[in-house]
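Quick one: the structure is below, and I'll ask about it shortly.
Missing here: one protein chain of the complex. Every other protein chain is in place.
Chain IDs A, B and C follow the sequence of writing; residue 1 opens each chain.
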Amino acid sequence: MSISTKRICLDADMGESFGVYNHGNDAALVPLVTSANIACGMHAGDPTVMARTVELAIAQGACIGAHPGFNDIWGFGRRQMAMSPKDIEYLVTYQIGALQAIAGAMGAVVEYVKPHGALNSMAHEDAVIASAIARGIRAADRNLIFVANCLSEMVTSGQDQGLRVIHEAYCDRQYLPNGCLMPRTMKNAVITDPGIAVERTFLMLERQQLEACDGTKLATPIETFCIHGDESSALPIAKAIRKRCENNNIPTATIADMARVSPRP
Amino acid sequence: MSISTKRICLDADMGESFGVYNHGNDAALVPLVTSANIACGMHAGDPTVMARTVELAIAQGACIGAHPGFNDIWGFGRRQMAMSPKDIEYLVTYQIGALQAIAGAMGAVVEYVKPHGALNSMAHEDAVIASAIARGIRAADRNLIFVANCLSEMVTSGQDQGLRVIHEAYCDRQYLPNGCLMPRTMKNAVITDPGIAVERTFLMLERQQLEACDGTKLATPIETFCIHGDESSALPIAKAIRKRCENNNIPTATIADMARVSPRP
Amino acid sequence: MSISTKRICLDADMGESFGVYNHGNDAALVPLVTSANIACGMHAGDPTVMARTVELAIAQGACIGAHPGFNDIWGFGRRQMAMSPKDIEYLVTYQIGALQAIAGAMGAVVEYVKPHGALNSMAHEDAVIASAIARGIRAADRNLIFVANCLSEMVTSGQDQGLRVIHEAYCDRQYLPNGCLMPRTMKNAVITDPGIAVERTFLMLERQQLEACDGTKLATPIETFCIHGDESSALPIAKAIRKRCENNNIPTATIADMARVSPRP
Partner (left out) sequence: MSISTKRICLDADMGESFGVYNHGNDAALVPLVTSANIACGMHAGDPTVMARTVELAIAQGACIGAHPGFNDIWGFGRRQMAMSPKDIEYLVTYQIGALQAIAGAMGAVVEYVKPHGALNSMAHEDAVIASAIARGIRAADRNLIFVANCLSEMVTSGQDQGLRVIHEAYCDRQYLPNGCLMPRTMKNAVITDPGIAVERTFLMLERQQLEACDGTKLATPIETFCIHGDESSALPIAKAIRKRCENNNIPTATIADMARVSPRP
């Protein structure tokens, strides 16, 4: 068994509340994952929510990541926007810096960056956008880890910019045969059955391959697994994964842990 | 002649464009001042404008400061908002961090923080708000300099938080007898005659006192002078001040220079 | 028994969701009230949420009102903002018009306007703001009913503008001795015990007077009662009031019903 299958890394999107609006169930979810992708005020989150979420992550020993998205709270960053590469680059740097300052105020460090929503899905296939994101990350801090979808342009762009790249798969999402996430607008795109999600997750971990909705097998490193915090199935899935880990003595690891054994390009 | 009158420090608000909207005349103004208060995307500025403004400041050797404001682009941060101290604290930290990352990407450092507009005027008299701002600055970086209105609650709050405080007066604004800026809604609040502005500025520098609209003299350290970049009179005033400096061999200094001789509390 | 005590009018704030963010429990609450104060996209709501809420109101026979607020989604319109009277006037007209068009698309009519949050509380005591709101309402349509806090400047300003004014009291809020709502930041400002809320409501209805937190009695017409839809106690309180109505054969009325018997100034 390879190093990566000796342990499991779980991340989840967090801090996506906004003002009076609550979203997700961070307090329950953060103890179940190892790494917290924290929204940075553009697609969700506000400075006070960010601070509260950093506190929560610290209290539970979670590794802190920035989760930058398009500036579109109405659309929760899930609507594609045709933004120029320069604007994307600085939008990413801006959001990382904002979270760095808030995390730093509490003695914590932002370890990694994972793009959100439509920014993430556009960068999956578009090398120009992926590269703008990678430059935006490197500009903020070249030691930041780039959490990139398996088989995406982000992997290449991140490596081209000299960033450590961690490959991410989804516990609760179907894949298309080309390795893209099935869009949420398609039926069955989100997996809500914990049993199925757990089975898929450990198969992906063991085999280091994605299985697309049509059965296509896609070999790829897989270093972290994302659970969508805003789905009602997030908690049952996370609990079922942790249960399986305990039963099988599979230790957990943070994204920073995973990156330590992943040599820099 | 005291140390502070041997040289003059001039700062101006910059980077207040937004998307297609241009504001101010940064390219012409930045060579005339020594320190650039750069908007951070909440009352004005967007990430790309911030990057462009940092580049401009670097190219002209200006010292870089963060200019955080209320999140109100429609009102340009000039409308008072009843925000909780916690929200203000994190709003300030957030904006500083965003600019730090963008400046850092170009090898520059944010040296100081000056609050903008209504946030600044509210903090002048309100110790709770002033203290929230000071905490927000210290949270981002305890080495940041707090540029505070002379005779304001910000001076005390900044010192209480262990920050180096630089006292700021305005070249182009009238003062009320209590040391507050005359509100823009009052007639003659903004001084647009370069001759008058220059005269006032050098008197303030020499005497280290403000003169209010009714003639009241208010003694205070004065370490930097602000010129409002968005007034059409900004350029003529700045040029007239620089001319006077050249004629009298008065050297200029940045806010960072001024802080070096200002012992930390 | 006076006309106003022969029947009861109940209104609630609705349509305060935004994008993915849900708020309140409109579907359960709308059948229990008679009149729906629908957010207009500035403090909450988006065009699609507005349309969905209008549909819901139509389906349940609720009378439709516009609920304009400050443009501050982060603060949910609850933060005071120092906006100019002109800006407030047009902000109000803008929001009413937006809802009128969306309601009109479904064959419904906006019958009344009730200001939201900080805009409402500022206008309670400030005649300049109250008058700006009243002008903004009249500008949109002089037949609109102005739902105004009892004993507030809005009552006078609305009447001065020739609008029909309906006096509103709160089922679930404490009053200060001067007739203002106790701010939410004060302890016990919100009444969550349905028994107490019901008792207060029917006493107010019968006696046509408010009772402040210190026992002060304030005589005033009271024509409609607001239940805050976003409090968890909203449903129990609304149900308890409806129960009492049924037990005592007290009919309900909409705000439009109430205005029909309220002669125009």
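In this text, contacts are C-beta pairs under 8 Å (C-beta built on N, C-alpha and C of every residue); 3 or more make two chains touch, one makes a residue touch a chain.
Just so we're clear, the structure is a prediction, and the values are computed from it rather than from any experiment.
Chemist: Kindly state which of the options C:A12, C:L56 or C:L91 is in contact with the chain not pictured.
Modeler: Looking across C:A12, C:L56 or C:L91, the contact with the absent chain belongs to C:L91.
Chemist: Identify the residue among C:M50, C:M122 or C:A259 that touches the chain left out of the display.
Modeler: C:M50
Chemist: Just to verify: which one of B:H23, B:H67, B:K114 or B:R135 makes contact with the chain not shown?
Modeler: Looking across B:H23, B:H67, B:K114 or B:R135, the contact with the absent chain belongs to B:H23.
Chemist: Looking at the full complex, which residue from C:L99, C:A169 or C:A197 touches the chain that isn't shown here?
Modeler: From the options C:L99, C:A169 or C:A197, the contact with the absent chain belongs to C:L99.
Chemist: Please identify, in ascending order, the residues of chain A that touch the omitted chain?
Modeler: Residues 71-72, 74-75, 79-83, 118 of chain A touch the chain absent from view.
Chemist: Spell out the interface residues on chain C facing the chain that's missing from view.
Modeler: Within chain C, the residues that touch the unshown chain are 41, 46-48, 50-51, 86-87, 90-91, 93-102, 104-105, 139-141.
Chemist: Which chain B residues would touch the chain omitted from the figure, given the whole complex?
Modeler: Residues touching the hidden chain, for chain B, are 18-23, 46, 73-76, 78, 230.
Convention: only the chains that are shown with their structure count from here on.
Chemist: From the mean C-alpha coordinate of chain A to that of chain B, what's the distance rounded to whole Å?
Modeler: 39
Chemist: So, what's the distance in Å between the C-alpha centres of chain C and chain A?
Modeler: Centres of chain A and chain C (C-alpha means) sit 42 Å apart.
Chemist: Would you give the residues of chain B that are in contact with at least 2 other chains, written as numbers and ranges?
Modeler: none
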